[in-house]
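The complex is shown incomplete by one protein chain, all other protein chains being positioned as in the whole.
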Amino acid sequence: MAKLVIKNLVKRFGKTTAVSNLNLNIKEGELVVLLGPSGCGKTTTLRCIAGLETPDEGEIWIGDTLVNDMSPKDRDVAMVFQTYALYPHMTIYDNLAFPLKMGKVPRREIDVKVKKVAQMLGIGELLDRKPTQLSGGQQQRVALGAAMVREPKVFLMDEPLSNIDAKLRVHMRAEIKKLQKDLGVTTIYVTHDQIEAMTMADRVALIIEGTLQQHGSPSDIYNHPANTFVGTFVGSPPMNLIECSLIEMNGLLSLEFGGFVYKLNKNIVGITEKKAGGSELVLGIRPEDLTLHLNQVEGSYEGKVSIIESLGRESVAYVGVGADILKIFVPKTLGFSVKVGDKVWVSFDEDKVHIFDKKFGKILI
Amino acid sequence: MNERDISQATVRNLIKRIAGIVRRTWVHIFLLTLGFVVLMPFLWMITTSLKPLELMRVPPHLIPTHFYWQNYAIALESAPFGRYYLNTIIVTIGIVVGQLFLSSLAGYAFARLRFPGRNILFLVLLSTLMIPIYITLIPSYLIIRGFGLVNTYLGLILPFLVSAFGIFLFRQYYIGFPKDLEDKALMDGCSRLQIWRHIFLPLSKPAFATLGIFAFLFAWNSFLWPLIVTTDPDMWTIQIGLAMFSGRYGTQWTYLMAGTTISIIPAIAIFIILQKYYIKHLALSARLG
Partner (left out) sequence: MKDETKAAIICIAPAIAIIGTFTLFPIFYSFGLSTTDWDGLSPTINFVGLSNYSKLISSGAFWNSIKVTLYYTVGVSIISVIAGLALASLINRTGGRLASFYRVIYFIPVVTSFVAAGVVWKSLFSPAGFLSDTFRSIGLSPPNWLADPIWAMPALIIVGAWMRLGFNTVISLAGLQSIPRGYYEKAKIDGAGALNRFRFVTIPLMKPIILLLLIMSLVDAFLIFDLAFVMTGGGPLGATNVAGLLLYKNAFHYYKMGFASAIGVMIFAIVLIITLVQMRLFKFGRRA
C-alpha cells in the first residue's frame, strides 16, 4: 500500500499527444477512478504507471521511489486487464501461481497464497479448470485474483468490467469496491462509464484529450464541475448548457438567452461580475434541477415540448426554450399529462445554477 | 394449379435430382479410377516387393497369393538399409528439432520485439526463400569441408538448422497473439525470453505441427546435399542408399522395390498423421497468394 504521485506526465505517440502535463496526487489506500471518453489518455496513463509505456516527460513516484526507469516487475504493481489476459494453456491454479513462480516464491508459500486468494474470491472450486471453461464473471475474478496474489503496493485496473453484461456488472462493482476497502490497497481504476466512477471512487480524476479536467470526490465533480466538459460528461441525461450574455437590466446583472432573461441571484451577482472576462457566458443546469410546470409560474420560461423519452421509471422531456432545447425530468405527478407539442413552463433551481465562461468553459460560480 | 401440374413438377424435380446424383457418381468413379492410376506405381512397387524374383514380370494378381517377405530381409542385408535408416533418422531429427526451436525463437523476435533493423532483416530473410540451391551449393560444401564436417551428422544438419520459411511461419502465427498476454506476463515479472518460454512456446502446437511436417519431409527426402557431403557409405542417408542400391540391383526389382518401400513409409506415415496441418497451410497460402 503506497501513495502515488504523478508529476507533469507527458506521453506522445508519433504526432499525437496522448497525455499532456498530468499531475495527480493519490493517497494511500484510496480508490481513484480515471474517468474519460475513449481515447482520452486514461489507459495510457495507467500503462505508464504500470511500466508498460515509457513517459516522454514527467515523473512517476510510487511511495517514495521514482519508478520511471524501473521495469514493471520491480515496481510492485499489479494490473487487471480489460480482456482479463488469463493464460489459456494454464489451469486457474497456475494462472494465480504464475506471478509468484516468476518471483521465485517457494512452492509451499505459493500454495498457501493461491488458496487464500481463491477462497476470498469464491473461485476455490475452479482451480483445476482452464480459462476457457469459465464464465465471464468467473474469469474476471481470476484476473482479480492474479493481481491480488502478488500483494502489490498498487492495483491498476483497466476497464475490468466492460466485458461483463450489465446485470453482473452492478454486482461486481460492489464486490470490487468492498474488496478494495478490505484489502486497503491503493487502486487506480480506469473506466469510461461515469456511473461506475461515481459509485466506486473515493476520488475521480476526469481526463479529456490527455488533460486533467478535475480531480475530486464524486460529489465534488457532480455538484461543482470545474468546466463544461466535466459538467456534461458526468450525469445522465447530461447537464443543459445555455449560451447567454451578461447584461445589465434595471440596474441588475442578468443573463440573457434566446429572448429570456435570468436574473442573477444576489449571492452570485458579485462574483459573476468580478470573474466574467467578457460578456459571453454559459449557463449550466442539470435536468433534475429544472422544474416543469403546466401553467405559467413566476420566474419560469415558456417552452414547447418537442420530444418525450420514457425511461420506465421516469421520463425526460426535451423542451424548446428560446433557441435552446432543455432536457428536463417529467415529475411523476404530471406523468402522462405532458405530451409532445404542449406548451409548458420551466423554472430553474437557483442554487444549482452553474455559470461558465464561454471561451474556456471554466466555471465561474 | 391443379393436381396434375403439381405432380408433374415433383416428377421433374425428382428427375433433376437423380440426374445430379448420377452425374456426381460418374465423377466419383472417374476420380477414384484416376486415383488408382496415380497410385499405381506404388501399388506395383508394393506387389513387386512381395513377389519372388522369378515372378517379377508376371502381372500381379489382385491379391498376392503369397507374401514374399524375404525380399525385405535380403534388401536390408545386402545394402545396410538399417544403417541408412539410422543416419536419416538422426539427421532428420536434428533438422526438425533445430528448425522448430530456432524458428519459434526467431519468429517470436520478429513478431513481438522491437529492435533496430527488424524490418530490413526480415525482408532480407524473406528474400532468401527465392535463392536457388545451386548458387549456394559449392560454397556451402567448401565451408563444411573447411570446418572438417564432411561425413559427419553435423555437416548434414548444420546448413538446414534454420529455415527462413519456418521463421516466416512462426512470425505470422505469433503476430496474431493478443498483446494483453504479453503485458500481463511483463507485469508478472517475465523477461522477454521467459514470455516466449512460458506463453508463446506452449501455445505453438499447430505451428509446430505445420513446420514439423514440412521440415520432416524436406530432411527425409533430401538427396543432393547428403550426396556431396558424404563420401563414406557408412554415413549415407536412405535416399543415397536407395539411389546406389538402384544402380547395383537395377534389374532385380523385387529387392529394389522392397528397399524403396522401406524408404517411403515414414514420409507417408507422417504425412497421413499430420496432413491436416500441411494442407491447411497450403490452402492458406493459396488464398493469400
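The first chain written gets the first letter, and so on, giving A and B; residue counts start at 1 in each chain.
The working rule: contacts are C-beta pairs under 8 Å (C-beta built on N, C-alpha and C of every residue); 3 or more make two chains touch, one makes a residue touch a chain.
Remember, predicted model here, so these are calculated numbers, not experimental data.
Of the chains you can see, which ones touch the chain that is left out?
Looking at the complete complex, the unshown chain comes into contact with B.
So which of B:73, B:138, B:154 or B:175 would be touching the chain we can't see?
Checking the options B:73, B:138, B:154 or B:175, the one contacting the hidden chain is B:138.
So one chain is hidden, and I want to know which residue out of B:50, B:91, B:185 or B:217 touches that hidden chain in the complete assembly.
B:217
In the whole complex, not just what's shown, which of B:121, B:150 or B:203 touches the removed chain?
If we include the chain that is not displayed, B:121 is the one touching it.
For the chain that got dropped from the picture, name the residues of chain B it touches.
The missing chain touches chain B at positions 24, 27-28, 30-31, 34-35, 38-39, 41-42, 44-45, 48, 57, 59, 102-103, 105-106, 108-110, 113-116, 118, 121, 124-125, 128, 130-143, 158-159, 161-162, 164, 167, 191-193, 196, 217, 220-221, 223-224, 228, 239, 242-243, 246, 250-251, 253, 256-257, 260, 263-264, 267-268, 271-272, 275, 279, 282-287, 289.
Methods note: only the chains that are shown with their structure count from here on.
I'd like to verify one number: the distance from the centre of chain A to the centre of chain B, where each centre is the average of its C-alpha atoms, in whole angstrom.
For chain A versus chain B, the centre distance works out to 57 Å.
Name, in rising order, each residue of chain A that touches chain B in their complex.
47, 50-52, 71-73, 77-79, 81-85, 87-89, 98-99, 102-103, 146, 150
Please name which positions on chain B make contact with chain A in the complex.
Listed in rising order, the residues are 178, 180-181, 183-184, 186-190, 194, 198-199, 202-203.
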